[in-house]
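Removed from the display is one protein chain of the complex; every other protein chain stays in position.
Up next, chain A:
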Amino acid sequence: MATDVITRLDPASRAARRGLSDLTIRNLFIIPTILFLIVFNIFPLLYSLGYSFTDFRASTNAPANFVGLQNYRELLNDPFIWNNFVITAKYVIVSVAGQVIVGFGVAMLLNRDIPYKGLITTLLLLPMMLSMAVVGLFWKLLYDPSFGIINYALGLGTFEWLANPDMALYAVAITDIWMWSPFVMLLSLAGLSAVPKHLYEAAAIDRAGPLYTFFRITLPLVAPILMIAIIFRTMEAFKTFDLAYILTSQPTTEVLSIRLYKMAFQEWQTGRSCALAYIMLIVVVAITNIYVKYLNKVKER
C-alpha cells in the first residue's frame, strides 16, 4: 500500500508512465531554460564586459576600439564619480538604518496582543505595494514648500526639502524609509513570532529587565532574519534610481545609478558606462559578501 502511494505521488514515475523520460524532461524544460538564461542573462553580461574595455559609443556607427583598462582608470580617477559613490554610500546608510529602526520598532509594537492587529499590519504594508514612480510624484507634492502638507503639519513655513542641496538626499531617504520600512517590519515580525515564549517566561522568573530581555533574548534571536532584510535593502538602496530621479535632480542626490543612466543613455558613452556598471556590480557583490559572512557568524552564535 505504502509503495503504491509513493508511486502515485512520484512525478518522475507518472511522467515515465506517460512516456516522458528524464531525458525528455531535461530536453523539454531544463535545456530551454538554461539556453534562455544564457541568451538573456549571461550573454549580455559578457558582451557588456567586452564593451567596458572599448571606446564604443552607441550613438555613432563607428566600430568599438579596444582601450584596455582606460575606462576603469578614468572612472576611478574622476572626482565626480567618487562624489557619486559618497552620495550613494550616504544614502544607503541613512536609508537602510532608518528602515531598520522604524521597521523593527513597529514590529516590536505589533508583536503583542492588540486589537485589529491583522488590519493594521496590512495597512502598514501598503506603501511598499505602490509603484516607485507614483510614490515619487506623491512625495514631491507632499514636500512642496508652497502647498505641501509636510511643511504645514510641521509648521516649517516655506522650508525647501527638494530644492535645498543639503536636505534633498535626506528627503529622498525619508521617502525610501516610508516605503520600505514595512518590508523590514514584516521580516522582523516573522522573526519575533518565532522566539520561544518560554525564554521570556524564564527571564521573567529571573526578574530580568526589559532592556536585558531585549538585548539578550529578542535581538540575538531575530538578528539572522534582520540581517537578511538588511542585505536585501542595502542592495536595493545601492541601486536606487527611480525615487532620486523623480523627486529631485540635484547634484547632491545624483546616486551612481543616475550617473550611469546619464552616461549610457544621454551621453551615449556606452563603453565607459559598461565599465561603471561593472564597478557597481563588484561593489555590490563585495558588500553582500561581507554581510553574508557576518550573517553566518550571527547564525553560529
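Here is the rule we go by: a residue touches a chain if its C-beta (ideal position, glycine included) is under 8 Å from a C-beta of that chain, and two chains touch if they have at least 3 such contacts; residues count from 1.
The criterion applied here is as follows: contacts and distances are computed from a predicted model.
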| item | value |
| --- | --- |
| Undepicted complex member, UniProt protein name, chosen from "Selenate reductase subunit beta", "Cytochrome ubiquinol oxidase subunit I", "Extracellular solute-binding protein" or "Stage III sporulation protein AC" | "Extracellular solute-binding protein" |
| Residue of A:138, A:178, A:268 or A:294 in touch with the missing chain, whole complex considered | A:268 |
| Residues from chain A at the interface with the omitted partner, ascending | 58-61, 80, 144-146, 158, 160, 162-165, 248-252, 262, 265-269 |
